[in-house]
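A protein chain is absent from this complex, but the other protein chains hold their places.
Moving on to chain A:
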């Protein structure tokens, strides 16, 4: 027997609060007073502290349109992510970018604003890759629509995807339309004991083959692999690669940073390194043990504990073609300078864009960088 709380088809609270949000933004613009946008408040750690009056999206919630055959869902920003995911699952579909929640209260708006994706990212694509359209309340307090509820749309600039990862600094995201996909027909997860070196080589080799791999992480002396697709190919690949069956829940625990690695007591801060495919193991100052680094996304997203200076870590990541983010983690506090500084010309155009769309700095000022 299932309880009401477990029934995915239960009615989602459906409420359009856009007029109240718009009114609040008009007031902030008139007063020139900054707003601190909050959804479920699960990802506050991922950015800088914002000084401003709280503006919650939580009242603006509900799925506004969902036709599974169209593979598109439109949903308001304040909708809890788990509610959206349960409705999709009840229809045999999913958000392929597998966004982390980092808490029960995570919202759709927070997923879009941070743009964080889960273990399937290198194979399926990121949050922004699945965004088709957005509604945004601009500084003037008008709700505007960009992109659309169709798969292909090149009319005007792609302001919808620009919003992903901008953390609400360019306007308030009120609704998003996303592409969804069918749940895989078959899934197997494997635990293959092998050295880091071997795992990185194997991943490069397998990457050139059409294998149904959709997650790959190396930790604790083993490569953890997920296979998803048709039953025939998943079974054939699992037989070919061998190894042991991986316990259920591993990928969710990895995505939500609930593995022992993330909970370990350490005096050293945690860093997220985003690197190109086929980057070898990097020498990081202060990292002596292999177990201080967790390799996700086939090695393109690495979690490392190091007491090296931000400059040192960032120089190493940059040298390898990537960047490094200081990661306070779920429940952690906002950081002073979490993100890699931008090149001067790139920063100039970030400032120009912010000035054009939010000249008074009412939307989450300083959330990404102190300068805007």
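Criterion: a residue touches a chain if its C-beta (ideal position, glycine included) is under 8 Å from a C-beta of that chain, and two chains touch if they have at least 3 such contacts; residues count from 1.
Quick note on the criterion: contacts and distances are computed from a predicted model.
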item	value
Options "Homoserine O-succinyltransferase", "Sugar ABC transporter ATP-binding protein", "Glycolate oxidase subunit GlcD" or "ATP synthase gamma chain": UniProt name of the undisplayed chain	"Glycolate oxidase subunit GlcD"
Contact partner of the left-out chain, one of A:26, A:82, A:191 or A:323	A:323
Candidate in contact with the missing chain, chosen from A:122, A:310 or A:330	A:122
Of A:209, A:283 or A:311, the one touching the omitted chain in the full complex	A:209
Residue touching the undisplayed chain, where the options are A:14, A:33 or A:144	A:144
Residues belonging to chain A that touch the chain removed from view	67-72, 92, 115, 121-122, 125-126, 128-129, 138, 140, 142, 144-146, 148-159, 161-162, 164-166, 170, 181-183, 185, 204, 207-212, 229-233, 236-237, 274-278, 297, 300-301, 321-323, 325, 339-343, 345-350, 352-353, 355-357, 368-369
